[in-house]
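Taking it in order: structure first as structure tokens, then the write-up.
One chain of protein is taken out of this complex; the other chains stay put.
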Amino acid sequence: MTPRTTADAAPPSATAAPEPPRRLLRAAPMAATVVLLAAAPLFLAPYATTTLSRILVFALLAASLDLLVGITGLPSLGHAAYFGVGAYAAGWITIHLTPAVPVPLLAGAAFGGVAAAATGWFAVRSAGVFFLMLTLAIGEIVRQVAQSWDSVTGGSNGLYGIDLPSVAGAPLGNVGLLHWYVLAGAVLGYAVLRAVAASPFGAVLRGIRDNEPRMRALGYRPYGYKLAAFVIAGSVAGVAGALLAAQQRLVTPSDLGFTTAALALLAVVIGGAGTLWGPCLGAAVVVLVRDALGPTLDGHGPLLLGVVFIAVVYLLPRGAAGVRLRRGPGREQSEQEPT
Amino acid sequence: MLTWLDANLVSILNGLAIGSLLFILAVGLSLVFGMMDVLNLAHGALFLAGAYLGHLFVGQQAGWASFAGALGVAAVIGALAGGGLSVMTEPLAHRSHLDQALLTLGVALVVAELLSIAFGNDVQSVAAPPGLDGSTVVLGSTYPVYRLVLIGIGALLAVAVHVVIERTRLGLLVRAAVADREMVSALGVDERRVKAAVFGIGSALAMVAGVLGGPIYGARPGLDSTVLILALVVVVIGGLGSVRGALIGALVIGQVESLGRVLLADLASFVLFGALALVLVLRPQGLFGARAQART
Partner (left out) sequence: MTPMLDGTGLRREFGALAAVDGVDLAVEPGARHAVIGPNGAGKSTLLRLLSGTMRPTAGRVRLDGRDITRLAEASRARLGMAQTFQHSSLFGSMTARENVTLAAQRHGGHPAWPLPRSQRGVAVAVGELLEQVGLATRAGIAAGELSHGQRRQLELAVALACRPRILLLDEPAAGMSAAESARFAGLIEALPARLTVIFVEHDLDLVFRLAGHVTVLHLGRVLLSGPPDRIRGDPAVQEAYLGTRDREQLFIEPGGADVAAGT
């Protein structure tokens, strides 16, 4: 084959984009999942439905964390901070302003996003271990603020007595209705993450994950993209927080504490980083295990969590951020040494 | 000015005492971190283990022998634990930072939970050795003797660590490794042994800090993450792998924790956060960073 120049006109490649039918086919499992989840309250006992709602909340948190860990390559240890900020904001607004439905959700999204922007602008300047440390410190400091700012957060007692969310003036007064509300919010948040991941912007994020120096050589300035990803993830985590406030009707400092952040990270790692849906499954496993084993372990759940972390690190052959290191050689070679 | 100093002297001294403790804790974290890029999240748990060890040995009836015994045992166990951590992180040397963090996090959780199973959820106090448990008058304010001694120990250890790092062969290797990791293996030294040694010393210091901190903080669940965060902030502010940075950072954070809490009450957490952000914006590599922060 003779090489051609860019000046030559070539016919567009036949395989430019996935055909519409294939796209539909790909959406089918997700649609089926949503239908199944929506139908769940009709044949599940209230307690099981509540557990399912909790899984949905935690799944959205894990998926939003995956946008950072798996897609952008920013392993955050403090993501629960934005989850908690969203939860407190939504809870406070429900109590003091209105429980009318889109408001707490929007508040969660806005406050989660603002908190992420306020902390992310310097956190995403760092990379590697530094980023881990900073996010850990930020998460812990936010928790301390939640614990000590009594007048707003209720201190260590938490923010309690959060009203049920209401639609057109009527509170969502049973487990099924509340589940649908949580499902709607989770699907919305997940759809946002999915859309971002599939967009040209999402491709840039994956590029940063695979090879940030090379992105600069292509003319990208990674900082803005990373910050935007951080804010989007924080905002979606805030939505998850708002759902938590509605579902649990109580927000405590431990909801934005390190254990929550670590559990979310665990969900991402065991579910498969970078896939978005994998962490949702991971979240289901984490919540079920925690609920099932929590009582038998007499409040020493973190012991199990610790053992699982150690096991995961040694057992996952490609490491925790599996996607990131999937093609190891390319990454190692990208380190540039002077010649 | 003088009256202000008078009014806040106790807080300032407290800040120095906390700073001393933080330095002992942070210097090991900083060196392991600066040398090997390993973020040891189990560092706080080691501190807590040291505090419980102090409680076990000293309890309520303090004696010099038991206190010294606690310190010695803490140093030995800490060194062994550090060596163990070094071996555990070895297979992960070429993996992502997240893996190392998750591993040490797992260890931290396990250790902290085992301690809380063993000692319960109440605050366990540790008495200061006899003769140091009273108070004395400093510039007109009454102040616990033990905290003054702690300030002294911190200063002594700072000098000791400085001498080790600047004057000994191990210190030379450590400095070389912080500056350029490949260089150490190029010198024909087994990098793993240097790492294990630094990990061991750092961990021993963390446990010793736990014993020393016992009479002030006691031993209680949750203390591990509190001190870990403070130590992390110290390392970030001071810079990777820098002894001087760890010292300055510890003194700054000690004052933020003590004076800041008195002067600004609820806002102290914000101040901590603000100090962190400020340093990172002005000097991304930390105040005395030997190396610019990793840009992967």
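When the chains are written out, they are named A and B in that same order, and each has its own residue count from 1.
Everything below uses one rule, namely that a residue touches a chain if its C-beta (ideal position, glycine included) is under 8 Å from a C-beta of that chain, and two chains touch if they have at least 3 such contacts.
Treat the numbers as computed from the prediction; the structure is a model and nothing was measured.
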{"item": "Partners of the unshown chain among those that are drawn", "value": "A"}
{"item": "Given A:76, A:119, A:135 or A:211, the one touching the chain that is not displayed", "value": "A:211"}
{"item": "Residue, one of A:121, A:149, A:180 or A:201, that touches the chain absent here", "value": "A:201"}
{"item": "Residue among A:220, A:277 or A:314 touching the omitted chain", "value": "A:220"}
{"item": "On subunit A, residues whose C-beta touches the chain left out of the figure", "value": "1-13, 15-17, 195-196, 198-204, 206-207, 209-211, 213-221, 224-225, 228, 232, 323, 326-327, 329-331, 333-334, 336, 338-339"}
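Following the convention adopted for this analysis, only the chains that are shown with their structure count from here on.
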{"item": "Length of the line joining the C-alpha centres of subunit A and subunit B, rounded to whole Å", "value": "32"}
{"item": "Touching residues on subunit B, where the partner in the complex is subunit A", "value": "33, 37-39, 41, 91-92, 94-99, 101-103, 105-114, 116-117, 225, 229, 232-233, 235-236, 266, 268-270, 272-273, 276-277, 280-281, 284, 293-296"}
{"item": "For the subunit A and subunit B complex, residues of the former touching the latter", "value": "69, 75, 77, 122, 125-130, 132-134, 136-138, 140-141, 144-145, 148-150, 212-213, 258, 262, 265, 269, 300, 302-303, 305-314, 319-321, 324-325, 328, 332"}
